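One protein chain is absent from this view; the other protein chains keep their places.
Here the chain labels run A and B in written order, and each chain numbers its own residues starting at 1.
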Amino acid sequence: MSVGAPPTTAPLLEARNLELRYPVRTGTLRRSTRYVRAVDDVSLELAPGETLGVVGESGCGKSSLARCLVRLATPTAGSLLYRGTDITRASPRSLRPVRREIQMVFQDPEASLNGRKRVGQILATGLKLRGVPTTEIKEEIGELLRLVGLDPGHVDHFPHEFSGGQRQRIGIARALSADPRLIVLDEPVSALDVSIRAQVVNLLSDLRQERSLAYVFVAHDLAVIRHASDRIAVMYLGRIVEQSPADDLYDRPLHPYTAALLAAVPVPDRAAARGRSRVVIRGEPANALELPSGCRFRPRCPRATELCAAVDPQLADHGGHHLVACHHPLDGPAQVKSTGPARMDGPGSAEADQLRP
Amino acid sequence: MAPLLEVERLGVRFHTDGGVVRAVDGVSFALAHGKVLAIVGESGSGKSVTALSLMGLTRSANTELDGAVRFDGKDLLNAPEDELRRVRGGGMAMIFQNPMTALNPVQRVGAQIVEQIRTHERISRSEAWERTVALLRRVGIPRPEVRARAYPHEFSGGMRQRVMIAAALSCAPRLIVADEPTTALDVTTQSQIMDELEQLCRESTVALILITHDIGLVARMADDVMVMYGGRVLEHAPADALFEDPLHPYTWALLRSVPRLDRERVGRLPTIGGSPPSLLNPPAGCHFRPRCPHSFDRCVEVPPLRESVDPAADGEEVRGKQDEGHLDRCWLDLDTKRRLRHLDRLDTQAVALACTDGAA
Partner (left out) sequence: MARFALRRLFQAVIVLFFVSVFTFLIFQVIPDGTPALRLAGKSATPQTIAAVVRQWGFNKPIWVQYADMMGRIFTGSVISYSEHVNVLSQIERGLPATLSLAIGAGVIWFVFAVVVGALCAVRAGHFIDRLLTLLSLTAISAPTFVVGALGLYFLAWRVHVFPLSGYVPLSQSVGQWFMHLVLPWISLSVVYIGLYSRVLRSTMLDNMHEDYVRTARAKGLSERKILIRHVLRTSLIPIVSMWGLDFAGVIGGGAILVEVVFNLDGVGQYAAESIQALDVPPLMVIVMYGAVLVVLIAALVDVLYVWLDPRVRLEA
């Protein structure tokens, strides 16, 4: 399998038109219920051993998607297939074997580890679930700790006795204890310091090779996600707006939003930082309750036209498995509105002209 | 012209149940009017404590402060509380990390700015209100006369941080201390806010101290950079010099461990082994010693923060001088540092290539 191409073999995990909506009660008597589609019509596939990065800003639905994929949340529509079996609405009982194979690592290891249990106890749960004989559990725990780069002697310590980076390693060891095939990582390194972040990212890539794991790597940090992923999906207000092999996305972003995201990341280089035109898009994402007509990015998009207001663009392949949902992708003919120089205009403003290809 | 802010051997010690924490140890620097100083470091490096101590915000029964902080020639560190209060929010304003919690949730945002203005100036409520609306307009808040009457929870994170910036600017400060101002925000918002902040500071020649862990932001904003680690300054240099010619092993390792969008993807990120020192029991000598691949016997002594010693200076061929005012805290001589840095880079490239090949 060539890295970055969507799976040609049978996918490990497949989501078809997945939707997760939350009711939001409004009005005085809380009678009028409106829905926020945190995940809206998302389809994706993941091959065994592959890493799919999911990137987007807060509120784009990436964490909700992660929760759907591990079935911590039940999708309200669409279907979710694990190794060909539909688990969209599987009962807790029939989910049990799947739960072992799909694990999750959370952003905040402090909150996701039981503070009253020792590291050994935390890891033993997964091992017992897997049916490891009691006599071998101790040995296995030591092995797990070594695997994630912790001292096996610390088996009797409590989570709070470790640093943030070490706690995240415990979180990873806990996920590994069930011997999963897929780990969904929800912002696994964003709470960590730069030097520790690199250690954990490397650890994850080592583990992936050693144990042939597949990852769904959810993050807001474009640099980290590029590093960790084979393919990347960019989310905006519940939708995947662009999906492509990792390198291609960074070399040739097609969606104006992706381009804006990339341009907004400060680069640790003086000349580049000074020379770059930084202001790319203005304003903030629309309210999820009052989505604009047509394309959701339209109000902030410098390339928006009447077509964008009328027709909601669908994901389409632009070659090399590079999918984008945009009427005016950046490699096509530009139809830029003529606008003056960009100035701060607050949310909803679409005045910026730096996006011309 | 005398510098706006001079900090001399600032020390902050916290007395805790576990013992004495030396959060900041001998930090000295000067900042000229209108300049941007970035203080970079990881958590526990002492960068935020340094920032808070400038305004006396770390004062408490369990805190021991020493050294001097001179703002406009006046010492603030030992100044009485009411003198300090005149500076806080007046000549020196602060922007905090988390805009979601830094504003009082039960007060209208306009009222919170009016409160600050009227603390420092004897003007009427309506005048202060007018100025507040003008400030909110200036930081890019739409319909400011309406939004000034809204409560913080009715604003998004980015908009709240704009409110904080408006409040900071309200009394014509000469220095703004921004403690991780965009860490809690999304990248597109961050980029807007930093643009705004930079422009406002340049417009009114306000000096800025930017506390951050984001090297990218530093590259974009700073005139000078101070790298802190374990409560000490390890390197202090003009920004160009620091990025061109980082001299402390920690700085160059830190710069390299940041995954970058502007370079080819590598198979493996360069890392710094181990974790930052405990400030309760810091290692003897250089704090970076336990994690430093180049440490040697002498590192058990604390190295001074100074211009690197150039061995070539005594008559031999000079291999290129370092920039003026480029200080670092390492016993290695200039030449050795540059050589080791080069070797380190080759090393990581080799590892990265090997990994990339292996993966393909």
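The criterion applied here is as follows: contacts are C-beta pairs under 8 Å (C-beta built on N, C-alpha and C of every residue); 3 or more make two chains touch, one makes a residue touch a chain.
Given the structure is predicted, the values throughout are model-derived calculations rather than measurements.
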| item | value |
| --- | --- |
| Omitted-chain contact residue, chosen from B:50, B:116, B:161 or B:348 | B:116 |
| Residue in contact with the excluded chain [from B:16, B:78 or B:101] | B:101 |
| Residue of B:77, B:167 or B:261 touching the missing chain in the full complex | B:167 |
| Chain not shown, touching residues in chain B | 55, 57, 81-82, 85-90, 93-94, 96, 98, 101-107, 115-116, 119-120, 151, 153, 164, 167 |
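The rule is simple: only the chains that are shown with their structure count from here on.
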| item | value |
| --- | --- |
| CA centroid of chain A to CA centroid of chain B, Å | 30 |
| Residues of chain B touching chain A in the complex | 42-43, 140-142, 156-159, 186-192, 194-196, 213-220, 239-240, 243-244, 253-255, 257-262, 265-273, 275-276, 359-360 |
| Interfacial residue positions of chain A with respect to chain B in the complex | 3, 57-58, 163-166, 193-199, 201-202, 205, 220, 222-224, 226-227, 246-247, 250, 260-270, 272-274, 278-282, 284, 344-347 |
